[in-house]
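Removed from the display is one protein chain of the complex; every other protein chain stays in position.
Let's look at chain A:
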């Protein structure tokens, strides 16, 4: 019987998750080591916590002991298999799942990256940052401003000078 950990969101909702799922968060892993199985997370809303738990559940299944069927392919593909679980960076199914997971608007991504950082879930932080970078790639300055609500704080002269300096970059192949 897997040990269960209880997570309590900022708005009072309780979530019972398997230990290995909760341990995707280094912070929770450390707290539980002090024999504390109920972990209040006052700064994380239930909406965001649900999403984070979903991510952790998926990744725990792949990150579990290498002999489990779901991760054996990943273990074979991974170059660093000396640790107890392998990083499934080359697992295409998991990557596809991750890509679906981050199909969220910017404000949801922001909430998730804040929570993931708070809970110290490095892979999730990296996934969100990667997603943001993808939303910048190939875009012109004006599009980037629109996408992320960034104010154009240049004077017309500064903007013109930057345009002249960087116009070589304005074409896409």
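Keep in mind that, in the parts below, a residue touches a chain if its C-beta (ideal position, glycine included) is under 8 Å from a C-beta of that chain, and two chains touch if they have at least 3 such contacts; residues count from 1.
By our rule, contacts and distances are computed from a predicted model.
Q: Since a chain is absent, check the UniProt entry for it and pick the matching name: "Phytochrome A-associated F-box protein", "V-type proton ATPase proteolipid subunit", "Ubiquitin-like 1-activating enzyme E1A" or "Adaptor related protein complex 3 subunit mu 1".
A: Matching the unshown chain against "Phytochrome A-associated F-box protein", "V-type proton ATPase proteolipid subunit", "Ubiquitin-like 1-activating enzyme E1A" or "Adaptor related protein complex 3 subunit mu 1" yields "Phytochrome A-associated F-box protein".
Q: So that we can see where the missing chain sits, which residues of chain A does it touch?
A: With respect to the unshown chain, the touching residues of chain A are 43-44, 105-108, 110-111, 113-115, 117-118, 120, 122, 125, 129-130, 132-133, 136-141, 144-145, 148-154, 158-159, 162-163, 165-173.
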